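Yeah, one chain of the complex is gone here, protein chain that is, but the others are all in their spots.
Right, subunit A next:
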Amino acid sequence: MAKVLMKGNEAIGEAAIRAGCLNYFAYPITPQSEVAEYLSKRLPEVNGVFVQGESEVAVGYMIFGAAACGERVMTTSSSPGVSLMSEAISYIAGARCPAVFVNIVRGGPGLGGILPSQGDYFQATKGGGHGDYHMLVMAPDGVQEAVEMTMKAFPLAEKYRGPVMILGDGLIGQMMEPVEFPDDLYVEPTNKDDWATNGMERRGSSTKNIVKSLYLDPATLNNHNLLLKSQYEQMKREEVRFESYNTDTDYELLIVSYGTMSRVCKTAIDNLKAEGLEIGMVRPQTLFPFPEKAIHDAAAKESCKHVVSIEMSMGQMVEDVERSVKGKKEVTWFGQCGGEVPTPEAVMEHIQTLLNQNQ
């Protein structure tokens, strides 16, 4: 297919259709509403279903219902909406149903503001809902990657039978970039007959499939949690994704950043390189599982004096960076909240300050 110019939100909607998702339930909220707007036009053209729920709480359970039936299903929202869905996300993880959640993050806490933010890092990677569960979380840095990740999210959700999240800051949803959709579009759904409530008659079976998250027997619940844990361990082995930038140099400092922020950092790195200063960057593409080893190894490089986590949040990912670096180098945070994205100049100035302190 030829390239088109799309907003991230529209492209995520189109990518879902092309990944075979014909069930989309959502409630509008800035800065994500264009996904719903786009899919309300597009889904009827492909015999898909779009329902605008009466709230994000309702949407969360519509997703649970459709996923339990073995349907490919997605919702999109932004921060406060995802908070409302978090209960359902925990139930979906507990009941082991595949579903795709997209959070186009805005400023918080509370109603916050409508501008871009990365303040939902903890919510996405450390729970949000209750209980011992994780979501596989992918963070695109632009419209093309948002398409790729959305299309991958469905088979990954099915592989692990759990919720997968695409975490993009508001700019990822709102900005327009040329984008290309792969020609090989529809990914065949996996066989869900062994667990989905998709009809005994349809699958020619005499056993009921029951989808639930309730396990009253303590030993059974413990085993259930051990199974989930083993899946999260498998994700850590098989699904870690990251990009290294300028790390083939003798960089003096290592940046860790993701999403829109990483693009600002790339500009800063390019500018500093032109001035003769080498800075490396690891950009996590999956936030859970986190690229611990990549960051650990990149920080261990002898030339590297310092590691800085640059975020559009008040120091969330920095905790995972510290955990990865394991005290080998000093790790600090830099960032900004509220919607103004730190400029390349601000990043460059901060790096210079850090390096001067390390002299």
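Basically, a contact is a pair of C-beta atoms (placed from the backbone, for glycine too) under 8 Å apart; a residue touches a chain by one contact, two chains touch by 3 or more; residues count from 1.
Basically, contacts and distances are computed from a predicted model.
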{"item": "Listed names \"Na(+)-translocating NADH-quinone reductase subunit B\", \"CobQ/CobB/MinD/ParA nucleotide binding domain-containing protein\", \"Urease accessory protein UreF\" or \"ABC transporter permease\", matching UniProt entry of the absent chain", "value": "\"CobQ/CobB/MinD/ParA nucleotide binding domain-containing protein\""}
{"item": "Options A:Lys7, A:Arg72, A:Arg96 or A:Arg161, residue touching the unrepresented chain", "value": "A:Lys7"}
{"item": "Residue among A:Pro31, A:Gly81 or A:Pro98 that touches the chain left out of view", "value": "A:Pro31"}
{"item": "Residue, one of A:Val57, A:Met175, A:Leu221 or A:Leu277, that touches the chain absent here", "value": "A:Met175"}
{"item": "Of A:Thr267, A:Thr332 or A:Gln352, the residue in touch with the unshown chain", "value": "A:Thr267"}
{"item": "Contact partner of the left-out chain, one of A:Gly65, A:Pro80 or A:Gly113", "value": "A:Gly113"}
{"item": "Per the touch definition above, residue among A:Gln52, A:Asn191, A:Ser205 or A:Thr343 touching the missing chain", "value": "A:Thr343"}
{"item": "Subunit A, residues in touch with the chain not shown (by the definition above)", "value": "3-7, 10, 14, 30-31, 34, 37-38, 41, 113-115, 170-171, 174-178, 260, 263-264, 266-267, 339, 341-344"}
